[in-house]
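Showing subunit A:
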Amino acid sequence: MGLLSVAALDVRYGQFRAVRGVSLDIARGEVVALIGANGAGKTTFLRAVAGAVPVAGGTVRLDGRDVTDLPAQARVAAGLALVPEGRKLFADMTVEENLALGATVGRAGDWTMERVFATFPNLVKRRHARCGHLSGGEQQATAIGRALMSNPDVLILDEVSLGLSPLVVDQVYASLEGLMASGATIVLVEQALARAMAVASRAVCMLEGEIVLDKPMADTSREEITAAHFGLGRSKGARA
Partner candidate 1 sequence: MTMAVERWTAQSRAGVGGAALVLGALALAPMLIGPGIVDRLTALFIYVILAAMWNALAGYCGLVSIGQQLFFGLGAYATIRIAFAGVDPFLAMILGAVAVGVLAWPVSLFMLRLKGGEFSIGMWVLASIGQLCVKLDPMIQGETGSSLISLNAYGADLRRNLIYWGALAAMTCLLAALFALLRSREGLAIQAIRDNEEAATSLGVRPERTKRRLFVLAAFGIALAGALWLAQAVSFQPKSYFSVQWTAYMIFMVLVGGIGRFEGAILGAVLFFAVETFFAATGVWYLIGLGATAIVFSLYFPRGLWGAVAARTGVQLLPLGYRATNTET
Partner candidate 2 sequence: MIGQIIQAVLLGGYYALTAAGLTFMLQVMRVINLAHGSLSIAFAYAVYTLAFRYHINPFLGLLMVLPVAAAVGWALQRLLLERAARGGELLPILSTFGLAIVLDNVMFQIFGANAKGLAQFLGDLSFAAYELPGKLYVGKLPVWILAAAVCVLGGLHLMLTRTGLGRRIRATAMDPVTAGLVGVDARQSAAIAAAIAMMMVAMSGVALGFRTVFDAYAGGPQLLFAFEATIIGGARSLWGVFVGAMVLAFAQTGAAMLHPQAFLLGGHVMFLVVLFARLALGQGSLGTRLRQVVRGA
């Protein structure tokens, strides 16, 4: 069993099944790109994994431990951190205050406030600025830094490049490079397929709440992923 192991996860909004029996097993050190169209259930799935959305069925295990019934903050304490879509910073708090909140659970590890500032040097000058006044790139860096402050074993990045200019996206990914090289376990949602294929070691495609493709990045192709993305030639056989 991997570091993060999700089995038969179901999430419902009323009658609507947003996530349908999703199972996913992620080993330590993997960088998984979660790909899919808007509304495919990616964000709901990740928020359910992080404990922000109640699940209707299935289990989430972290390092073998069942965390399905734990609230979000207990999952953070167990080593799972989500950088939510839209960043969700506390806009009226400063960068430093947001980062300090990330350390609430007090997990031991290498990440300190100073290391976050070293990793995202663009934040140093903005240390005492309210997050609402930051640029998009600075906000994204703060959101990632805030998640890292909990010293997670698994880092989930939901749409880190949404709303950022290509140049800023390059900067954000450059800052993440060191993290990925250090053997961190990462799940990321990225709309730009080329970028996702470049950084991830494994591709997982979601369509209508289900996983329709799950392969090592080396064994798949842009065409196959695109087909899965749009539900073309959809077959369960595409699963590895």
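Inclusion criterion for the candidates: all candidates are chains of the complex that A comes from, given by their letters.
Quick notes on this one:
Throughout what follows, a contact is a pair of C-beta atoms (placed from the backbone, for glycine too) under 8 Å apart; a residue touches a chain by one contact, two chains touch by 3 or more; residues count from 1.
Treat the numbers as computed from the prediction; the structure is a model and nothing was measured.
Checking the candidates 1 or 2 against subunit A in this complex, the single touching one is 2.
Interface of subunit A with candidate 2 (complex): residues 50-52, 71-73, 76-77, 81-82, 84, 88, 90-93, 97, 100-105, 146-147, 150.
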